[in-house]
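Structure record follows, encoded as structure tokens.
This view holds just a subset of the chains, kept in their places.
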Amino acid sequence: MANVTGLVDGPLGVAQRSPPLSPGNGAVASFLGVVRDHAKGRGVTRLHYECYRPMAEKVLARIADDARRFDPALVVTAWHGLGTMVPGEVSLVLHASSAHRGPAFDAVRWLLEEIKRELPVWKRQTFDDGSDEWVHGS
Amino acid sequence: MVGVSVLYFAATRDLAGVAEERLDLPAELDHVELRARLAAAHPRLAALLPTCRFAVDEEIVPPGAMRLRDGSCLALIPPVSGG
């Protein structure tokens, strides 16, 4: 199975959350990033994500390919949502499927750290007092 | 000098006041000189520039000298916050 990656407008729904199921791969480890209603001790009412889209598409696909270092037969799904989202909505979906649980867990954790380090996506958070700010680094 | 498209994102776009513009830049320059030229064009950007990486034609350029061509696309990449 091929990796599936992309950036799409809006929060991620059931379609993007569905994991890659393959009879050869017995373990699927996953991560969902959910918009949180608090940050730095303050209430958050919404987030807005923007990206450098052509570069982000390439970087996300490359990170997914690189995760094969954990298992050559690894299959990755990686979706990032863009635009405005409210707490409880899903901004990131990662799945890594492997024949064994060890590489699946290691890969999904690595994918998340790489995405947080390399994917050209930025979020602006709006606090419950109406103020907002760009988050740089995470 | 070559004519380059420069892209600004997130806080760098807010501070530059523009998302994309055309700038004339040397065909070969290092990060120090690039930051100086961008700060001259947009003084409010100065404080953020040391935290930014740069991408040329959608690839991050490593520290040191970089080469630009006419029509190259140079993007400022402030620290990312996806996830």
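List of remarks:
The first chain written gets the first letter, and so on, giving A and B; residue counts start at 1 in each chain.
The criterion applied here is as follows: a contact is a pair of C-beta atoms (placed from the backbone, for glycine too) under 8 Å apart; a residue touches a chain by one contact, two chains touch by 3 or more.
Predicted model, so just to flag it, every value in this text is computed and none were measured.
Stoichiometry of the full complex in this file, given in the displayed chain labels: A x2, B x2.
Assume only the chains that are shown with their structure count from here on.
Averaging Cα coordinates per chain places chain A and chain B 26 Å apart.
Partner chain B is touched in their complex by these residues of chain A: 33, 49-52, 54-55, 58, 80, 91-92, 112, 115-124, 134-138. Against chain A, in their complex, chain B makes its touches with residues 7, 9-11, 14, 51, 55, 58-59, 75, 77-83.
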